[in-house]
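Selected chains from the complex are presented in situ; the others are not included.
Just so it is clear, A and B label the chains in written order, and each chain counts residues from 1 on its own.
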Amino acid sequence: MLSAEDNVLLTRIDPGTPMGSLMRHYWIPALPSDRLPGPDCDPVRVRLMGESLVAFRDTEGRVGLLDERCPHRTASLYFGRNEESGIRCVYHGWKFDIHGDCLDIPSEPAGRGRADRIKAIAYPCIERGGLVWTYMGPPDKRPPFPDLEWTLVPDSHRFVTRRLQDCNWLQALEGGFDPTHLSFLHKGDLIPGVDFPLPVASEFLPTGAGFICAYAREMFGKTVWCGETFLMPFHKLIPTELPGAHVWAPVDDETTMLYSIDYNPDAPLTQAQREAHESGRLIHAANEAGSDRTIQNRGNDYMIDRAVQRSGRSYTGIPGVGVQDGAIQESMGRIADRTREHLRPSDAGIVRLRRYLLNAVAEFQEKGAVPALDPTAYRQRPIYAFAPLSVGLHALLPAHDAAVAGSAAWAVAESLA
Amino acid sequence: MLSAEDNVLLTRIDPGTPMGSLMRHYWIPALPSDRLPGPDCDPVRVRLMGESLVAFRDTEGRVGLLDERCPHRTASLYFGRNEESGIRCVYHGWKFDIHGDCLDIPSEPAGRGRADRIKAIAYPCIERGGLVWTYMGPPDKRPPFPDLEWTLVPDSHRFVTRRLQDCNWLQALEGGFDPTHLSFLHKGDLIPGVDFPLPVASEFLPTGAGFICAYAREMFGKTVWCGETFLMPFHKLIPTELPGAHVWAPVDDETTMLYSIDYNPDAPLTQAQREAHESGRLIHAANEAGSDRTIQNRGNDYMIDRAVQRSGRSYTGIPGVGVQDGAIQESMGRIADRTREHLRPSDAGIVRLRRYLLNAVAEFQEKGAVPALDPTAYRQRPIYAFAPLSVGLHALLPAHDAAVAGSAAWAVAESLA
């Protein structure tokens, strides 16, 4: 459990909050690149970190992300005209480029000179891995983009979806560092016909960008080591046969945009793999048409089928591994009341995560320190490997580290840097 | 009128409030028994007294009512598996029985021993009169179940419905102790062709479980004495030819679940009687399919027909006596602002009720005293009898009391005790 104070400290991300300020020192996904299909396309509303923004792609194809409110009289730039390398507020025609610089004040015949002093709030954007990412922190602290392998492989190697969760980002993130729920919540659904056993051993490995909680399970007649990798501030690398990832980007304190990724570091995904991801049976979920809201949602109890649940074919009766996570995380309330918890040794991953974050916030508040800004610290791939328990994880790490080090992605990273 | 302070004191029932704490010393209806149709059936969400709960029926058919949040990590037990004499949280498989005892922590291989220390919040339940009732107060203060006659007759003798009201419990309850509104709000609708006259005399009779406000009316060429019976904390016995009852169970401060009951103490209800109750013309109301929400509701102005109202065939133009009450009570706002009232002598019943409750809360706050816990104090039947005004109510009471004392229900009560 957490104290009420620590629960507030870790969960709240509005401008000016400690965690909100710390998190703004990292690159945050704002929207899929294809929501801005081309130069001068329609603007798009973005709600992120408790802020209302407008995204657009300018005539050169560069992405702008501005505060929704025009600095003149606070009208919404969403209704703006996106033209000639800037977005014009339709109230009085004031025009801003992707940097927030005011290019034109046509409502003042002699006003151009003074326009230099007007700035719209603008967050720099970068496109990686099919997404637009933004940096909302102090300009002089902007770090290089982290070398996340899934953002660096060709589009053909990657499958990405996103969806809204009606809960705080942290309880969603915590679900990623909870190895035991695989044996219950997802029972019967992760691998058809295979019960995911409880871990029989675990190891904790700190990294330059967070940590790895690695767990050994006896399955398929072998010992499988899976490393659940946390990367600041809200990334998880998912250890499956082909790697995956989740990013939990806060929309506001009570809503989260989850990006789910499957990828092959070395080859295009096959048609069968894409179809499996599209099926919604695994970490991805189907959304309502034209929406980021899942078809299975709070309003319909995630389409739980009690007969299927009772049959044991699925532990929950809720179809889809990803929706199961969303359902149980949302069921805790918009912001989980962690003062009422009773944690056990099997919750060690969650305890590690909270300690890491509490420590990071404390260091940030006391010293202004921000961990994990080195992009190369993100050069990781989730551990998924076989070794007898008697041999242990450490025997696997050299080969794993060599595979990671040999990834083709880092050459891309260096070409982009 | 009430002071703003007293209005808060009487109406608020969340955990920790004075009235909420006092009310939790009584048995409160939680849901109809048939919403839990059999052993290991689907769990049901229950919102009661400002708390979110989950009801289930275990393998032995016993009803459990637990706090919705699993004590492990606060996931909702509503999605739980109801199996083998307990409900399992689907997040990690923790299992709780109807007492809230943790039976199993399968996520911890060696965790069973420690499970003894984990308790879910559980409220004891009892089934009476077709309903599940719960006790949410201090365990050592739990009283015997009150001998309410309608809960003790065979199912064949009873007709029960329930529905939500979008207002505080007290303003709904007060409607039950307001004899004059029968001559206005329900004019033309209580007994077809009969105008309910104003009372010509009244008497106040304290009882061991509350009080009776008895009123004489000249109607049918006779003097009719009707006793509106209040029983702690939210019961009313309705004096009609065959008796009835209402129970206003708080869902939260701004919502009430009204249970309406008609019964025959001595014989099964006839088909014609059941049809009259089902018609929605009297105290019962028709709900939307699969819902506790009435078809006539705030959103459609209770289907008021102004032409019917204007014709005088109905005073309100709103069909149904029960819906008329709900409409006018909800129209006062979610929690009536009693500082703005102007009460008159004809509001004496309401004044009595408030004084009784204010006194009970004061005694409870000062001394911890809780009135009306003796179950036999509830052995009452509403007074409905004829006697000339010159003779008066007291002439009727011996026969009424003898009839009540002779009720077959009390033998049932003793067999259940």
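Rule of thumb we're sticking to: a contact is a pair of C-beta atoms (placed from the backbone, for glycine too) under 8 Å apart; a residue touches a chain by one contact, two chains touch by 3 or more.
The shown structure was predicted, so the numbers you read here are calculated from the model rather than taken from an experiment.
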item: Full count of same-sequence chains in the assembly - 2 placed in this view; value: 3
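Please note the rule applied: only the chains that are shown with their structure count from here on.
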item: Intercentroid distance (Cα basis), chain B paired with chain A, Å; value: 48
item: List of chain A residues in touch with chain B within their complex; value: 178, 180-181, 183-185, 198, 301, 304, 306, 309-310, 315-316, 318, 324, 327-328, 331-333, 336-338, 340-347
item: Complex interface listing, chain B residues touching chain A; value: 40, 42, 69, 71-76, 78-79, 81, 83, 90-93, 105-109, 111, 114, 118
